[in-house]
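Heads up, one of the protein chains got dropped from this complex, but the rest are sitting where they should.
The first chain written gets the first letter, and so on, giving A and B; residue counts start at 1 in each chain.
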């Protein structure tokens, strides 16, 4: 039984939040699904899905896109875990953590733009290599440059959740492990790492998902030589005007996301970070 | 709670201050689209001399809000979507035809146009807009090849087929435009750039995919900057882009292959959503004036369709066959037609699949 007062209160909360849910969560999802299932004159069709699954190009692009997102996630994880671990051992660790967050406040397009200057043929990196007698290399517009810039952008978003999960571990646990005769590496491997898995999972989610849709980096740094799912959606919506096929890719991507979420499900607090 | 309230008040004060600044700046720059003394111009990036914008405001009192697009298709999307209210925009030939067909344009009232007689008759009354009912010429040009003589011998790159030469591995920057990229492939296969045959299009796509090992990047506006900075040896792009790059780097040259290419026209049109018609006509007349058109042509580097303006240009520019090709060359060039919805989509999809194809 709900008291009248409580009902009033709940209604008061529900109106703004429910309006948001309906208008900006449910409606867009329904519209996306609707677009993907209709022809140009509004009849039901599965043709868009047939194009997607029937064309080797789209499947290959999807595979590549997932592969690149996986590589980006792996690179950031390998760099970020030791970083988060070491940061957590520092005095004034909150201060150093703020210094990790600080670069995320510089707009990501500005950072991408810096890499154009660094990596171009007559850019700083090549000039530096030139000092050692190395001829100018093609750095921009390569798969490597795309991976580098994407990983660079994502690193802070991997460090933060791992750091938070490490910070929540009771230091007495590590102490106890040491007292029981485990050495530093054993403690790290058997105690600290398993306890920080929730942070690792959150970090993977926070990096993997946006990595699928970094269309401005594929464009500016990859020179459109790497086409990801995000680029394909952007092209279909803003250039080729084929919203139906764009929506189809979108729906497939959402389904893939849901599967990823279920696989990396964390019983505790979930937090994730996304950017395009 | 007190702190929360205090924070709220502080935030609201900041919002107020920012809003005030925004209104002030909007009044300064003319981007306040609701104001009457404004012209909302939707144009290609870097396609109007900024000094002329200032001059226009001084002469007529209308401030120009200049927003840019980087492909005809992107421009069409925003206008078709309906959420915009641009007063003038500058599509190319085939896009004008398409927008006309879809009733996205307003007819121009010729009695309000003062500069019609300044235009070269060769650029008036063209197939995509008979009697210039909807559009006035802005610039025209060709599609061609820029090469850098530091990396490439000019003799090796005179024809479209040379782009497939194994010599040029990872050296070519290709313009990010479905029609243009496919036109190159179609021309090498002796097909029309307006071909509507599934087999021909598939063959053109396959041919383009074969070029992929040579393609370094598929980009648009940035080509001129990268070419000027010696980033690549070869680029496929438009004449005016080439002109600007050559200005900054004497090692660059522009070729229109003799077997044919695309001839294009960018005309100014008034979208259905235009709200400031008086400002729009003022701008059309302003840009028809030979002095202004010439200044703009010198700044942009594209060829002007304004005969009186061309006469004002330096002789070296006027007689530059790279950018003002002779009639014989022009006779071999093809103009894009609107392909209709279905075929436009097929071209776009073929190009996207080319970009997705693995390298």
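Definition applied: a residue touches a chain if its C-beta (ideal position, glycine included) is under 8 Å from a C-beta of that chain, and two chains touch if they have at least 3 such contacts.
The working rule: contacts and distances are computed from a predicted model.
Comparing "Formate hydrogenase HycE", "ABC transporter permease", "histidine kinase" or "Acetyl-CoA acetyltransferase" against the UniProt entry of the hidden chain yields the protein name "ABC transporter permease".
Touch with the chain that is not drawn comes from one residue among A:50, A:98, A:134 or A:180, which is A:98. Note that of B:15, B:206 or B:311, the residue touching the chain absent from this view is B:15.
Interface note for the absent chain: among A:37, A:72, A:139 or A:155, the touching residue is A:155. When the omitted chain is restored, the residue from B:118, B:165, B:194 or B:229 that touches it is B:229. Summarising the interface, subunit B meets the missing chain with residues 1, 3-4, 7-8, 11, 14-15, 18-19, 21-22, 25-26, 28-29, 31, 33, 40, 45-46, 65-68, 70, 78, 81-86, 219-222, 224-225, 228-229.
The chain not displayed touches subunit A at residues 5-6, 8-10, 12-14, 16-17, 20-21, 23-29, 31-32, 35, 79, 82-83, 86-87, 89-90, 94-118, 120, 122-124, 127, 152, 155-157, 160-161, 164, 167, 202, 205, 209-210, 212-213, 215-216, 220, 229-230, 233-234, 237-238, 243, 246-247, 250, 253-254, 257-258, 261, 269-276.
As a working rule, only the chains that are shown with their structure count from here on.
The mean-CA centres of subunit A and subunit B are about 34 angstrom from one another, to the nearest whole unit. Taken in their complex, subunit A has these residues touching subunit B: 40, 55, 57-58, 60-61, 64, 120-122, 138, 140-141, 219, 223-225, 227, 232, 235-242, 245.
Those residues of subunit B whose C-beta lies close enough to touch subunit A in the complex are 71, 73-74, 76-77, 80, 170, 173, 176, 178, 215-219, 226, 229-231, 341, 344-345, 348-349, 352-353, 355-359.
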